[in-house]
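For this depiction, one protein chain was excluded, whereas all remaining protein chains were kept in their positions.
So, subunit A:
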Amino acid sequence: MLKFEHVTKRYHETGDVLKDVTFHLQRGEIAFLTGHSGAGKSTLLKLIALIERPTRGQIILDGHSLNHIKENQIPYLRRKMGFIFQDYKLLQDRTVFDNVALPLVITGQSHHDIARRVRASLDKVGLLGKERQYPLALSGGEQQRVGIARAVVNKPPLIIADEPTGNLDPELSAEIMTLFESFQQVGVTVLIASHDLFLIKKLNHRVLTLDHGQLIAS
């Protein structure tokens, strides 16, 4: 599903941030990406999201090399991924419904389809009935679940989560992880960047560890 082949990313200012990283995530696999601050986790995620391009090597998503993707094709590729962020990145001036609907709205689906899918997605994360609320009225855990509902609403084959439990207490973190596992069961590949070693150990999934840009365990 997601394949890194000898990927190196070099910045002019800081030198190699990722060095010769190679791994392969299968369909329906769940994996943690961990490492100290500055180990290259964020850079690796940015490469997948096509925010950055690799200096060397190639990334293959769903059988397509990302190296040859043109600028105007990037949006269509991003629709195959669901992103989840530590700070949720919700639109504060829009309702929960509108936030979750965004990925569907941009693909130009009809109103009727959008409403149906948004409700299904909110139901999955246990927030059905809160469509009309604004994000600020929700707790941190609920806001993150809105973020997750948005990430999965158009059923992407790959979910990328950047420190999704960074702002949450252990109990809520466990809830969120249970959600991720439920997506895995329907064949979605999940990559979670996380510091939370305790949580990672407890869940017993594959762990990719970065150290100064090199993959030291996978």
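Following the convention adopted for this analysis, a residue touches a chain if its C-beta (ideal position, glycine included) is under 8 Å from a C-beta of that chain, and two chains touch if they have at least 3 such contacts; residues count from 1.
Following the convention adopted for this analysis, contacts and distances are computed from a predicted model.
Visitor: Mind telling me which option in "Pyrroloquinoline quinone biosynthesis protein D", "DNA replication and repair protein RecF", "3-isopropylmalate dehydratase small subunit" or "Cell division protein FtsX" is what UniProt lists for the chain we can't see?
Guide: "Cell division protein FtsX"
Visitor: Where the complex has a chain not shown, which of A:106, A:137, A:197 or A:217 is the residue touching it?
Guide: A:106
Visitor: Mind pulling the subunit A residues that touch the left-out chain?
Guide: Counting over the whole complex, subunit A touches the hidden chain at residues 27-28, 46, 49, 51-52, 62-64, 69-70, 72-73, 75-80, 83, 89-91, 102-103, 105-111, 113, 150, 154-155, 157, 186-188.
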